[in-house]
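Only a part of the assembly is drawn; its chains keep their places, and the rest are absent.
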C-alpha cells in the first residue's frame, strides 16, 4: 500500500543489472563513454529524429531548468500551467538557471488550452522593453494532476506558441506514462507536434536517477553543454547515467514499466469509483486524486497505507467529510497492495 | 596502464553491493530515507563532530559551489590557489552558484602559504563598497598538482583567514588521499584546524557519484538545503546516494581505497625516478606529474598507456625533449599495469 | 493637453535651482557629500523615524529592485498585485536583482486585500524545500490603476504579512500623491502601519531623477549599500541626487506638487464624468482611466491631446464604442490644458 510517490519504489532489476555490467574496466569520463553515444543513437531512433542531440542529467529539475535556460533569455517569461512542476516544486530553480526569467501562469487548470495559452501570451504585450518579453512555452505531460495531453493537444499548444515565434519545452518527467496513456509515438508527442526540447524522464519510472534532455534541433547543443557543466550537472563517471538510460530503452522497458504503473493506477481508480470516491481530475495515467470520507482515510493510514492527503486534514472532526488523496503508482506497484488498499477502503 | 583520471576506474564492489541492498522495498525520497540519517551520524563520529550537518550531492562541483555559495555573498571574493579546481575546472560554477562572487588567486603555486594568503587578503583592501569584499578561503587538499597540505598547514591558513574573520572551505574531492598521505585524523584536517565546511569526496575514490558537504556549524543548514534544491541537486531517490556513502564509510573502506591509490602512485613515482624522470611537484598522494623524454611517451602511448600529456606536444620533433605527464591512480590500479608501464618506460 | 505620463513634464524650478546651487566648488563623491546627510536627517524628521537609513538612487526600478533584493532571498517569492509595476513594467528587474526570486500575484484586482493576500501566502505552502519560500509583500501606493490604499489598508496588509513573519516593501513611486489623497502622515502610511522599506519617489513628482530608499530598520543598511554599488546605482557625483531630494523636501514642495497633480486629475475626472465618461477604477490620485466613445478619442488626438489609449483601438470602426484612456497629471498640468481637453471632449 505504498502510493506516496513514484520515487519511493525500487529501481528495476534490469537497470541495476546494467549498472553492474557497466562497472567493468575503464571508461572515459564526462560523457565520453561509449554508452553515451549509443544512448543518443537509440533515442534518435525511438524518436525518429536523426538530428536530435541528447544529454543526460540526474534530476528532473536539472533537465527542466537547463532546457528552459537554453531556450530562453533572462528578460523573458515562460508560459506554463499554474500547477506545473517548474512553478510549484522546484524552489525557483528555473528562475535561477535562466538568470531571472519569469513564469507566467496560464489559465487556472491543470492543463493549458490553446485559448488560455493564447490569452496569456497576448496578455504579455511586449510594449517595448518595459514588460517581460515573451519566452518559451513549457508543457508538463503527464500533468501534476495526473491528466494527460494527447499528441493532438500538444500540437494545438505548439501551434499557438509558433504563432508568436516561441519555442516549446515538454516536461516529460512522466513522458512514458503519457505515451502509454495516449498511444502516441514519441515523435508524434514531441517534434512532430512542434516541441523543441524534451525532458525525458527515467527516474520516476524505474531508473535510479537519470533524465535525458533531447533537443530536436542541434543549434543550441554546445550552449547546453556549457550550461550543464556550469550547473554542476555533468557527471564525471557518466557511464552510470548512460547505463541506466540504455537499460531503460532496451526492449521497450520504459514503456512496459509505464504500463505497469498506469495499469495499477487504473485498477485503483476503478476500485475507488466502485467504492464511491469522487475525482476532480479524471484518472488517466499513474497518479490519481480520489476524494472519500475522512474515516476511510483514517482506516487506511492505520492499516499502513502510505500516501499524501492532498486536500483536507486527516485529524478533522467530521468522519464523513471528504478529503482528497494523492495516490501514485510506479512500476513496482503490487496487485496485492491495491487489493488490500481497496479492502480497507471499503471497510 | 590506465592513468587518465581517478574517475575512469570502476566503482568498488562494496559500493555496488550497497546499492543493490538499498534497492529493496520503499523508501521516502529527497533525503528522508533512513540511511541518510545513519550517514550523518557516521560522519559525525568519524569527524568527532556531533553538531555537524551533512548533505549529499552527486558531483564535486556541486559540493564546492553550493558550499561556497552558502559561506559567501555575491559581492565578496573567494581566496584560492590559481590551480584550484574551483577556478580552473568548473566552467564558472562557483560564480554561478554564488550569484557572481569573484575568485582571487593567491600566489602562483599549487599550495597557498600563510604569507601568500595574507598578502592576497590584505591586497583586497575593502575601501568601502568599491572593491569586492573579502570572502571565504577555499583550500584544495589534495591539490590539483598532487601535493598535500598537512593538518598543520591547513591550520596555518585557517589562522590567517580567522585574522580577517573569514570562513574556510576545504575542497576535499581527494580528502581521503590527503588524510592517508599525512596520517592526520579527519578532525585534525578540518574543524580542529579551523575549517568551516568540507566537500568530502567519494566519487574519485571508488563511489559512483556521491560527495558529502559537511558543515561543522549547523547555522546555515537550512540555507544549504534550499540552495541544494534550487540548484537541482536534491535527489528524489536519495537512498542511492546514502547507500554509496554508507558503504564508503563502512570499515574504513574510504581510507583503504585511498591507500591503494596513493600506494600505486608512490610505486609508479619510485619507478619513474629510477628511470630518471623529474618531478616539478613532489609525489605525495595519487596524482603525479613526471617529465621524461618524448620518445618514451610515444612508446607508452603506442603500448596503450592512457594518461594526459600535461605539458608538451606528443608529436614534436626532438625525441629527447622532456614532456610532463599527469598520471592518476585510483583504488583499482593494478600492480601489473604499473609494472608494465615502467617496463615500457624503460624501453 | 499632455497626459501621457508623469515623467513627460518638466522638472520643478526649485529642483533646478537646487542643482545649480549644488554646483559650487568641490564635494566628495559616492554619497559622502554633506547634503546626503542632511537629506537623511530630513527624511527621518518627516517620517518621525530617527533610526531610519536613507539611500538615493536615480530610477524607481532601481529603488524597488534593490529594496526587494535586500528584503528577500533568491528562493523566496514576493507577493504583489498582478498590476504591480514590479511585475508588469520592470522587464524582470526584480528577478534579476533578487537573484531569481519569484513574484506571486495576489488576487486579480489593482489592490490587494487582507483576504486575497492571506490566501496567496497560505497558497504558497512551504512544503519543506520544494516550493518557493514565502518572501516579502510589496504594496504599490498609488496603484498602477490610480487607486489608493489608506494608511489603514496598508496596516491591514502588513498585519497579514506579520502573521507569517514576512517583511513589507512599499513601492511609493507616487508616495506623495497617496499621502495627499488620504491625508495620512508619512509615518502612518509606512512604519506605523508595518512597512519595513519604502521606495520614496521623486522623479514622477517634479524631480529630474531621484528616489530615496528608506529602511526603517537599519539592520540591512550595509547590505543595501553593497547591492547598490554592485548594481551600478551608486552615483559618483552624488551631490546632484542629494540636491534634488533636498529641494523636493524643502517647505513641503513634494506634497505641494502632488496636490497640484491630484487636483488636476480630479478636475479632469469631474469634467469627464459630467461628459458621461465611465471609470472602472475610481479616480483618487493623479492617474485616471476614463472610458468614452472612440469618436471623442479621435477628436482629442486630432486636437493634439497626448495620452495612451489603455484599452481599445483608436482606429476601430464603431464611432460610439467606448475605449479607455489613461490620463496622468503631474505638477505641471495646466488649467488651460484641462479646460481645452474637456472642451474637445464635449465636442
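Chains here go by letter, A, B and C, matching the order in which they are written, and residues are numbered from 1 within each.
Convention: a contact is a pair of C-beta atoms (placed from the backbone, for glycine too) under 8 Å apart; a residue touches a chain by one contact, two chains touch by 3 or more.
Note that the structure is predicted; figures quoted are calculated from it, not measured.
In this structure file the homo-oligomer totals 4 copies of one chain sequence, with 3 depicted.
In the analysis below, only the chains that are shown with their structure count from here on.
Taking the mean of all protein Cα atoms as the centre, the chain whose own Cα mean lies nearest is A. Subunit B and subunit C, compared by their mean Cα positions, are separated by 51 Å. Averaged Cα coordinates give subunit A a centre that lies 41 Å from the centre of subunit C. Contact of a single residue of subunit A with at least two other chains is seen at positions 90-92, 96. Per the touch definition, subunit C reaches subunit A in the complex via residues 74-77, 88-92, 95-96, 98-103, 105, 129-133. Partner subunit B is touched in their complex by these residues of subunit A: 2, 4-5, 7-11, 16, 19-20, 23-30, 57-62, 65-66, 90-93, 96-97, 203-204, 208-209, 226, 229-237, 240, 306.
Within the complex formed with subunit C, the residues of subunit B that make contact are 30, 73-75, 99-100, 128-130, 133, 223, 225-230, 234.
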